[in-house]
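The structure follows.
A single protein chain has been omitted; all remaining protein chains appear in their positions.
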Amino acid sequence: MMSEILVSLLLLLGGAFTLLGSFGLARLPDFFMRLHGPTKATTLGVGAIVVASLLHAGADEDGFGLRELAVMLFLFITAPVTAHLLSKAALAERRRAEKAE
Amino acid sequence: MLTLILPLVIGMVALAMLLNLWRLARGPAMPDRILALDTLGINTIALVMLLGISLGNAVFFEAALIIAVMGFVGTVALCKFLLSGDMIE
Amino acid sequence: MEALLATGIGTLVAAGLWLILQARSFSVVLGLTLLSYGANLFIFAAGRLAPVAAPLALPGAARLADALPQALVLTAIVISFGMTAYLVALALRAMAETGTDHVDGREDGP
Amino acid sequence: MRRLLPQPVLSGLILGLWLVLAPAPSLGQVLIGLNLALVLPWATRGFWPDRPRLADGGAALRLVGVVLADIIVANFEVARQVLGPPARLQPGFLEVPLDIRDPFVASMLGSIVSLTPGTVSIEIDRGVLLVHALHVSDAAAAVAGIKSRYETPLRKVFAC
Amino acid sequence: MMHLPLLPVLIPLAAAILMLGAHRADIRWARGIAALSLLGLAIAAILLLRQAATGSVVVVELGNWPAPFGIVFVADRLAALMVATTAAIAVPALLAACGGLDGRGRYFHPFFQMQLAGLNGAFLTGDLFNLFVFFEVLLIASYGLLVYGGGVARARAGLHYVVLNLAGSVMFLIGLGLLYGTLGTLNLADVAGRLAVVPVADVAPVRTALALLVAVFALKAALLPLGFWLPHAYGAAAAPSAALFAVLTKVGIYALLRLSSAAFDSPPGAALFYPWLLPLALATVVVATAGVLAATRLATMVAHLLLLSTGMLAAALAEGGVPMLAALLYYLPHTTLISAALFLLAGRIAAVRGESGDGLVRAAPMPGRGWLSAAFLLLAVAVSGLPPLSGFLGKLMLLSAAPATAAGYVLWVVFIVSGFVAALGLARAASTLFWERDAAALPATATAGQAGALALALALGFVPALVLGAAPLSAYARATAEQLAAQQPYLRSVLPAGAAAVAREVRP
Partner (left out) sequence: MDLPGLAFAILALFIGAGAVPLLARFGRAIAAWAAAATLAVAALPLLPLASGALDGVVVVQRIAWLPEWGLDLAFRFDGLGLLFAILILGIGQLVVLYAAYYMPREDGLGRLFGLLLAFAGGMLGVVLAENLLLLVLFWEITSVASFLLIAYKHDATEARIAARMALAVTGGGGLALLAGVLLLGRMAGSYALTEVLAAGDLIRADPLYPVALVLVLLGAFTKSAQFPFHFWLPNAMAAPTPVSAYLHSATMVKAGVFLLARMYPALSGTDLWFALVSGTGAVTLAYGAYVALLKHDLKGLLAYSTISHLGLITLLFGLETPLSAVAAVFHIINHAIFKASLFMAAGIIDHECGTRDMRRINGLARFMPVTAGLGIVAAGSMAGVPLLNGFLSKEMFFTEAVAQPALAGYAYVLPAFATIAGILSVAYSARFVHDVFFNGAPVNLPRTPHEAPPWMLAPVGVLVALCLVVGLLPQLSIGALLHAASTATIGNEPPAYTLAIWHGFNLPLVMSLAALAGGLLWYRFRHFLYDLHERYAPNLSSPAAFERVFNAAAAGARWLLARLDSVSLHRYLTLLLVSTLGLAGFAWHSASPSPLAGPLPPTPADPLAYGALAALVFGALGCAFWHRQRPVAIIFASVVGLIVSLVFIRFSAPDLAMTQLSVEVVTIVLLLLSLRFLPAETAPRRRPGRAGLNAILAIAGGAGVAALAYAMLTRPFETISGWFAANAVEGGGGTNVVNVILVDFRGFDTLGEVAVLALAALGAHALLDGLRMQPQVPGPDRPGDRHPIMLAMLMRPLLPLALVVAFHILLRGHNLPGGGFIAGLITGVVLVLQYLAVGIDVTETRLRIDHVRLFAAGLGIAAATGFASMAFGLPFLTGTHGYLGIPLVGPVHLASALVFDLGIYLVVVATVLMVLTALGRLSQRELAPGRAG
């Protein structure tokens, strides 16, 4: 029961941050500001859901029951790279637009 | 409790994905759209995990893993296209 | 659910057809990609939609999803991927040879 | 040993990943994992020509803890900022002069900065890390914070 | 011997793999492997023909899984005939390619071998989805062979050809999906069995699924209005490729034949060709005849002649009945072999004429005019259906088998007039190519290797073979038509216990 409550809380937390990140993406006025929403919130959002999944399935799953951690590992490696490239691309676009004016 | 929470959370993630689509359509520039697509992919990971919990089936986990490992390659490629046109030289 | 899936397939096919009817090679590639999605979903749908388990013949597994259409779709996805790759190369070659990305190889084409 | 295990951290990561993914914990799986841990770093060594060495494991663990904590705490901060009126936000670019010379370690710093909410690494160029901050009231303090919380521990971890 | 029906696929497949493994080696290695492969193919084809000629239908269960669950290869008379035709064409086509064409780009030989594997697989498989897979194999190989050598015309025609076929593949998949989604099986014999017991309410979707397959096969067969791509594509291809392509369109005809044999006796398949196929087939003949007249290059002319024969075959298919199919099955190898030889001839002429290629324009006298013109004469007489060669015999059979109805006589008129016009077009082409000389033009300096000449000479052997072997071939064709019409030998061989004995479950 405790674990179910914990799982539920984690799921709610994850869902909330997932939504929040996308909300920021939709709402914030400038590209670099929008960039913050998803790259952060989704990290924690997905992270919380992953932990919830871990806790929920851990008991009845084969193996070590930690498979979900692999997802986090890859997300943590790739998310900064994505942000880095996106911002570089945005800067390049911006420069190009300035040059065009 | 989970049976109540799960649909709610799935709904939140689905809403998040619809918001991503809105940004994707809206732009205004390519980086915004790429960002929206990338976020959509990450949200899909969340959704797949939630579906896995909801359907009580762990076989979808690898799908999430695939998105985590490979999904960002598309983003990288799109960004590199914007950056240098030429991507793998 | 059936109507929704049918609508989705129909939309993919319609969008794909619209795209291949555009005269640019890139649009055609995109259109064929969408058409493949539509065809794959169609084959997949041939196994019917049912709240069933993934086709894993594990001990005690109850009603499984129809594995045959899934296997067919897998083959179809792979083949269509190969064909897309080839078509992209051919489109580039045609662009190099004719100087235009118009599928008829001439800018004033019909 | 160095020839056999050029990158012990990576090898450990590989073994861990394999065991995490393995369908059932068994001796066979561990053996396969060990094999992978030995073979893969060796097979891909060409892609990693100048590997930094882990110098201080304890410092590394401490850094991981700090970053995880920062991620959680700062996430709530950012949530508040995102939900609040956008006009109140003061976004800005920060230039963090780096003492780290190793590009891999510098990239790790960039990653940490990006993973912790509120800041995104944009560019590492000529010893400067360019960071975008969602809300920055004191730029100098923010730069100093990044250097002290992340860069100094990182230099300690890799001894560079 | 139990593997025999698989060899026509496995031999070229293995050859292609070996070629890829040895791709850095001198091209002579690839040629050697190709030669060995064709030798093996020829032997396999002969053995298959001999086996099929006894009337037996040999089934191989791939992976040792029984039909309809596993994939089966089925060697009956029709399949053996098609495989033998393919092998016969492959030999001179390969020889012609070895004259230097094969070194002018990449991977000619693997593509060639896989083209053969794809064709033979399509002819031999008894499973509809496996047929799709082999269609894709033969198509991707044909793409490679079509654009081989580069150039604007090939790129453009190739793009059209590829896109059309990709669209066709999508249709094929949807048709197969619908077929599986209604009949619940993919094995052709099982499909035939299930068609007989389709519930009335499901007849419409099943019939539509069959119609989709028919449309796909009509596209492959280049039946009008889906065949305009063919002259451009085949006309642009290098001669050895084009020669091999002569059998490619026959895949469509073959598949229509198979499908009609398996499905058209059942309620969903009844009268599926009526009333549209005959008019379209005759329209194909008419337009292709116009194309023969209009052609400005020999290869284009030959491509139109090929299209013309497709129309004739389709008309025979539309009329149906054992005599008509018997005629079709004699005409099919004839037109395939002769067209292939003509493509090789066009290639040879283009090679020796140099700059003016195979264009139907006055040019400097070509070297080797004497024997090339003799070759042209033989092939032209054969292809246009003039006596005494195989074209005449085939046309005679088609005309004799045409029913004494208005449609039958329309078929007479169209066939006879088209052959006449084709003969005139060919005569004009010969007159220009061989007899008109441009005194001002410099003699061709292009040096054409002897391989092309040898290949052409070999292909010319088809002409006497088809005439001297007319009696046995015609008898074989008739027996094939009877086997197709009877349908039972095929079904019994694939499903000895019958379709009704197959375990099935109702879904969902």
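Order of writing sets the labels: A, B, C, D and E. Residues in every chain begin at 1.
Rule of thumb we're sticking to: a contact is a pair of C-beta atoms (placed from the backbone, for glycine too) under 8 Å apart; a residue touches a chain by one contact, two chains touch by 3 or more.
On a predicted model such as this, the values are computed, not experimentally measured, just so you know.
Within the full complex, the chain left out of the display is in contact with A, B, C, D, E. Set against the missing chain, the residues E:Asp190, E:Glu319 or E:Asp358 yield one that touches it, E:Asp190. Annotation: of D:Leu21, D:Ala133 or D:Ile146, D:Leu21 touches the absent chain (contact as defined above). In the full complex, chain A contacts the hidden chain through residues 70, 73-74, 77-78, 80-81, 84-85, 88, 92, 95-96. Contact between chain B and the absent chain runs through residues 10-11, 14, 17-18, 21, 24-25, 27, 30, 33-34, 36-37, 40-41, 44, 47-48, 51, 59-60, 62-63, 65-67, 69-71, 73-74, 76-78, 80-89.
We adopt the following convention: only the chains that are shown with their structure count from here on.
Listed by label, the chains touching chain C and chain E alike form an empty list. Graph distance from chain D to chain E, where chains that touch are one step apart, equals 4.
Comparing mean CA positions across the assembly, the chain most remote from chain D is E.
For chain A, the chain with the farthest CA centroid is E.
Judged by contacting C-beta pairs, the busier of the interfaces A-B and B-C is A-B. The mean-CA centres of chain A and chain E are about 56 angstrom from one another, to the nearest whole unit.
Under the contact definition stated at the top, not a single residue of chain D touches 2 or more other chains. Counting partner chains per residue, chain E has no residue touching two or more of them.
Taken as a graph of touching chains, this assembly is arranged as a line, each chain contacting the next along an open chain of partners.
Here, these are the chain pairs in contact: A-B, A-D, B-C, C-E. Within the complex formed with chain E, the chain C residues making contact are 16, 20, 25, 28, 32, 35-36, 38-40, 42-43, 45-50, 52, 66, 68-69, 72, 75-76, 79-80, 82-83, 86-87, 90-91, 93-94, 96-98, 103-105.
On the chain A side of its complex with chain D, the touching residues are 17, 20, 23-24, 27-30, 32-33, 35-37, 39-41, 43-44, 47, 62-64, 66-67, 69-70, 73, 76-77, 79-81, 83-84, 87-88, 91. Interface residues of chain C, counted against chain B in their complex, comprise 53-54, 56.
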